[in-house]
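What you see is the complex with one protein chain gone and the rest in place.
Per-chain residue numbering starts at 1, and chain names A and B are given in the order in which the chains are listed.
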Amino acid sequence: MDTFISIFTEFDVAGALWVNIKLTFFAAIGATVLGTILAMMRISPVASFAAIGTSYVNIIRNTPLTIIILFGVLALNGQLGLDLGGGFQQNFFRLAVMGLAIYHAAFVCESIRSGVNTVPQGQAEAARAIGLAFMPAARMIILPQAFRGAIVPLGNVLIALIKNSTVAAVGSVSVEASATMGNALDARGDIVLPIFLAFAAGFVIIVIPVGLLTTWLSKKLAVSQ
Amino acid sequence: MRKTHYAMAAMAAAAALTLTACGGGSGDDGGGGGDGDKVKIGIKFDQPGLGFKDGDDYKGFDVDVAKYVANELGYDEGDIDFVSAPSANRETMLQNNQVDMIVATYSITDDREKVVDFAGPYFIAGQDLLVKKDSGITSPEDLNGKNLCSVTGSTSARKVKDKYAKKVNLQELPGYAECVTQMEGGTIDAVTTDDIILAGLAAQPAYQGKFELVGKPFSEEIYGIGLPKGSDQCEDINKAIAKMIDSGDWKKSLDANTEGTGYEPNAKVNPPTPDHCS
Partner (left out) sequence: MSASVLFDTPGPKARRNIILINILGAVVIVAVLWWTISGLAAKGQMAPGKWDDFLEANTWVDYLLPGLANTLKAAALAIVGSVVFGLIFGIGRLSKNKLINVFCSIIVEFFRSVPVLLMIVFFNIFFSRNLQISSDSAMWAVVAALVFYNGSVVAELIRSGVRNLPKGQREAGTAIGLTTGQCLRAVEIPQALVAMLPALISQFVVILKDSALGYIISFNELLFYGRTYSSPNGNVLQALIVVAAVFIIINFALSKLATIVSRRLSSRGETKTKPGARALVGAPAGLDDVEPGGGAGGRNQNR
């Protein structure tokens, strides 16, 4: 047990995890906004929008996140001089958030789309039959049901995002958990397993409640069909 | 909570053990080097100017030293098998007799000498800065308020921050090549690590004439040739290194691999006297 305590005093485990939570928080907001826009584009009847949405999802979803984050640092920042402000270190943090948001937006888009897909066609037809116009039908009938159908996939995206926030290490965010753990393992080669378990436990503690919450929400809101 | 920790520790250990079984098995494939006709030498494969795999060919200062030494030990060039020796694996590769020697920017340190032997040194490197030509940066102190790049987890950048320039901004990327790309793009003012590594990078055709070394190394890294513990070849290797230095081949290789960067190894300690046998 002493070893475990010494890990927490010697290395800033909580601080590193806090960086991951911050990365996740901001990236989640970005991914939700971007992903919703993309989902709207994909299901819209405007051909060019649908094409943009589809190509975005197909390209981003099939690219390793490592490359997307590296690209943000090396291409957008290094070559194009994109500066998201906040000073030198903060800029890399924001670039990493941007990379995470861009990547996960593709999955948010697909989650929302699959949510819309869970709504049976009859619901929309019935809405139309009782004389609701497009907006009221979408607002009162389709979207509430679609949202319920999207809860589980969206929860999965959030969990993936929490874990993927460690990839920010390649984008020069060296204070997050995986880089901090790497340094700790280098410094204390005698206790590598306890160090790993300390950091891993941190993620378990963050991830499990999100999973439970998602399951609970989806059960609570489940639409019986 | 406590119970969970132990349970987790136990299962992670169990899982890891299962894996060793398969990992260890394949680990032996490359082993068995030693007294045959061939000699296995560990080098870096991704360090331009020092050890770099270029197709089927190997280039760089470390490679030249390795070839010269192997030659002196009685091996033809065709008898040399070059093996990739990443930094994290060097000691293990020697301990498992997977290579006969390692020539891969391998600094002699007390910790390492507990588990492996060293011959040499064949070069004394020092931590230095690579900057854009005419940047006005002439010492690490000039880096206050500037941007400095190094690889993730490396101690050299933090050393600059702690010792010389408290207000330096640090960027950490997975490799020095990425750092140099950033500097070419203009977001980074300097890259730091061992001078010869920097010179080797700057000497690449794509970067010719763009960067220069500050030329004031602020540490000493004693590069030795790593050998398995208890090796009897140390004396012979040291003689070979001495011969390489005396014959002028040492200097020739160094110049060829850092051409166009104006790099001069720290003359106070170079060329070194290869008298280290542990």
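The criterion applied here is as follows: a residue touches a chain if its C-beta (ideal position, glycine included) is under 8 Å from a C-beta of that chain, and two chains touch if they have at least 3 such contacts.
Keep in mind that what you see is a predicted model, and the values were worked out from it rather than measured.
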Given B:Asp64, B:Glu178 or B:Glu221, the one touching the chain that is not displayed: B:Glu178
Option from A:Ile7, A:Ala28, A:Val152 or A:Val173 whose C-beta touches the chain left out: A:Val152
Per the touch definition above, residue among A:Ile21, A:Ala138 or A:Val175 touching the missing chain: A:Ala138
Residues of subunit A in contact with the chain not shown: 43-49, 52, 57-59, 61-67, 70-71, 74-75, 78-81, 104, 107, 110-111, 113-114, 116-121, 124-125, 128, 134, 137-138, 142, 149, 151-153, 155-157, 159-160, 163-167, 169-170, 177-178, 181-182, 185-186, 189, 192-193, 195-196, 199-200, 203-204, 207-208, 211, 214-215, 218, 222, 225
Interface with the undisplayed chain - residues on subunit B: 7-8, 11, 15-16, 19-20, 23-24, 26-27, 29-31, 45-46, 48, 52-56, 84, 86, 88-89, 92-93, 95-96, 98, 152, 174-178, 180-181, 184-185, 201, 204-207
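Here, only the chains that are shown with their structure count from here on.
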Distance between chain centroids, defined by C-alpha means - subunit A, subunit B (Å): 38
Complex interface listing, subunit A residues touching subunit B: 1, 4, 70, 73-74, 77-79, 81, 88-89, 92, 169-170, 172, 174, 179, 182-183, 186, 193-194, 196-197, 200-201
Residue numbers on subunit B that touch subunit A, as the complex places them: 2, 5, 8-9, 12-13, 147, 152-153, 169-174, 178, 181-182, 185-188
